[in-house]
Structures are given as structure tokens and as C-alpha cells.
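Shown here: the complex without one of its protein chains, the others still in place.
Naming follows writing order (A, B and C), and every chain is counted from residue 1.
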Amino acid sequence: MTAHLRVDTSPFQRLIGLEMVKAEDGAVELRLPWRDELGRVDGSDWFHGGVLSALIDIAGDYAIASRVGRAVPTIDLRVDYLRPARRGDLRAIARAVKVGKTVGVADVELRDANGAVVAIGRCAYSTAS
Amino acid sequence: MTAHLRVDTSPFQRLIGLEMVKAEDGAVELRLPWRDELGRVDGSDWFHGGVLSALIDIAGDYAIASRVGRAVPTIDLRVDYLRPARRGDLRAIARAVKVGKTVGVADVELRDANGAVVAIGRCAYSTAS
Amino acid sequence: MTAHLRVDTSPFQRLIGLEMVKAEDGAVELRLPWRDELGRVDGSDWFHGGVLSALIDIAGDYAIASRVGRAVPTIDLRVDYLRPARRGDLRAIARAVKVGKTVGVADVELRDANGAVVAIGRCAYSTAS
Partner (left out) sequence: MTAHLRVDTSPFQRLIGLEMVKAEDGAVELRLPWRDELGRVDGSDWFHGGVLSALIDIAGDYAIASRVGRAVPTIDLRVDYLRPARRGDLRAIARAVKVGKTVGVADVELRDANGAVVAIGRCAYSTAS
């Protein structure tokens, strides 16, 4: 996989244990296995919301990067939390909605181990070179 | 500090090393010291964007929690990235803009060690009991 | 059509000439024919961006209203503009993504007369009674 699509060159992404499933032509899938360190509060089996928003930002970035050939700075990020994300593998499915000369927009769904959508995100990235 | 305003009861918040500076009456300040594990990419001294969005969500939550007396579920989160957040202590300054019967809204600024605003966020939380 | 799904009881919606195509079970379609009064600037054949954001808010509201049986207050609104919306019939297609006890979320697409998506929106509404 080319450099701009590798997830393991980022210290933070290694810290949370992020894995790339696929990234091609504007479509990306990432996987985040449960770890106790990612929990919301002691004794809970919910992922912390900050993990979910990070995952959305990252997945959208790779979706645009897979089209423009390099990592892109995030302009802004919006996340809607739909239901708790319980322990188990999280999957982030992102797709490029627009890849313009100055701005790219990506839509992201987060699904829990049962396939339920736990959060949705939409992000704008700068594609100006 | 009462339970709903403690930051060290969350595994993820301990993982990133989050510290509470103050939280009272709708105004919150958090501090996040630099750690190499929070970096964007190997060899960079920028915080990962996912750390910034997490910090914004958390700070806004405590701002509303400090008014309603309990942690509140995030409805949605919006983050604008203004400039890179370089190594050094990050500070998140949040204030409650609205605390209604069903919805609370918080505004958050992230400042780097030089005081420059690196990102701004606005979040909606459910205050319905 | 029941009262909460009528578009012609609103002075502003009559002012811009909004028409309901259908609204049932969380899915809504609205139509807005071109009028010179809705233009962005004199001599342009683009809709004003303010018309597009209004249309997105309205369509999302009816999508949630069609499920809860009454008009719902908007909590917040987010619009991404993808390309200019040229003269011709605009269509807003909205669907309820979540209808919870306190919050509903709707996704909206705006399409121009050629079927191209010119803007996308996501809105949160208060469903608490």
C-alpha cells in the first residue's frame, strides 16, 4: 500500500490500534478492535465518543487521499452520534462525495460488530496543492 | 471534585493523559500535555487531528455537565481546524452557550502552548433526563 | 394531507413557492421551481445559497414530522454546497436517519433539474414532547 494510505505510520493510530481494511478510488474501510483503553468510563463496555470522532476524521481523510494521492488537511468535521458503540470491532466505511480542486467532502458511517450504524460523519478536506 | 467532573475515571482519557484544570458553572478548562503517542505521523511534532476533536467533545461535555450535574450524551459535534497544533501543552476552553430542558450547546476553543487558537468546536448534548 | 405536512400554511414557504411532492414514513420530497426572485445576484441563473439551506432545513423537518406526527423544532443544521444550483426545478429528497425519544436526525439531498446533487444537508431536530 502506498505511503499516504498506510495507517501504521501514525503514532496516535498505532496507540488506538487502527487497521486498514481497504482504500481504493474514494472508498475506504477501517477496523478498530475493542481495547479496554478505549472505553468511555471504567466498567463500561462503550467506546469513548472521542474515539468515534477520531475514526470518522481518519476514514474520511483516507477516502479523499485515495483519490488525490496524498494525505489532505481536514477543514472541518461533523459527527452525529446515533447510539452507543459497544465493545467489539468497529468498522468505519467512508466514501468521497466530492473531490474538487480546492475542497473534498467525505461521508462516513461507523458500524458496530452487529452491523448497526452507531455514528455518521461528514468532513471537508483541503485538496488545494 | 464531584464524580461527573472527574477526567481520570475514563480509560481513554487516561490513555491520552487528559487533565482537568477547572470546571464550574458552565466554564471548563482542560489540559493535554504533549506525548509522542499523540502525534499525527512519525517524525512530526503535530498532534493528530483525532486528538483535537476528542478534546473538543470532552471539554464541551464537561461544560454542560457542570451545569446539569451529570455527564450528558453528545448529540453532535462540529470541529473547524484552523492551524496545526504543535507539541506542547494543549488547552481546551469550553463554555456552555445554552442549557435547555432537552438540548445544551457548548463552544470550545483549543489553544496551543503559545496561546494560538488551533481549532474551534461547537457541540450539542442531550440534557433530557 | 394532514396539517403538519402541509407546506402552504407558512408565509415564507409560499413566498419562495415551495411545493410538497410526497411525505410519508420518514421520506420526503419537495419541489422548488425557479423564480427570478430566488437568484443569487442580478443576471445570474443560480439559486441563492440561502434558498438551498432553507430548503434543506424544511425538507428534513418534514421527514421527521412524517414520523412523529407533528412539526419539530430544529436543533441544528449543516449544509455542504457541492456545485452551483442553476435555474430549473430544485428537488429536495429527505429521509429520517434516526427518530429517537429526544432527537431526530435527517439527511437531505438537493438535486437540480438534471438530477445532479448540488448540496447535501444533515439536521438534528427535537422530538421531545
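What we mean here is this: a residue touches a chain if its C-beta (ideal position, glycine included) is under 8 Å from a C-beta of that chain, and two chains touch if they have at least 3 such contacts.
Just so you know, these numbers come straight off a predicted model, no measurement behind them.
Counting the whole complex, the residues of chain B in touch with the unshown chain are 78, 80, 82, 97-98, 105, 120, 122, 124.
For chain C, the residues in touch with the chain missing from this view are 9-15, 36-42, 48-51, 53-55, 57-58, 61, 71, 73-81. On the side of chain A, touch with the chain left out of the figure occurs at residues 75-76, 78, 101-103, 124, 126, 128.
The rule is simple: only the chains that are shown with their structure count from here on.
Inter-chain centre distance (chain A to chain C, centres taken as mean C-alpha positions): 28 Å. Chain A and chain B have Cα centroids separated by 19 Å. One simple way to say how far apart two chains are is to compare their mean CA positions; for chain B and chain C this gives 33 Å.
Counting partner chains per residue, chain A has residues 78, 80 touching two or more of them.
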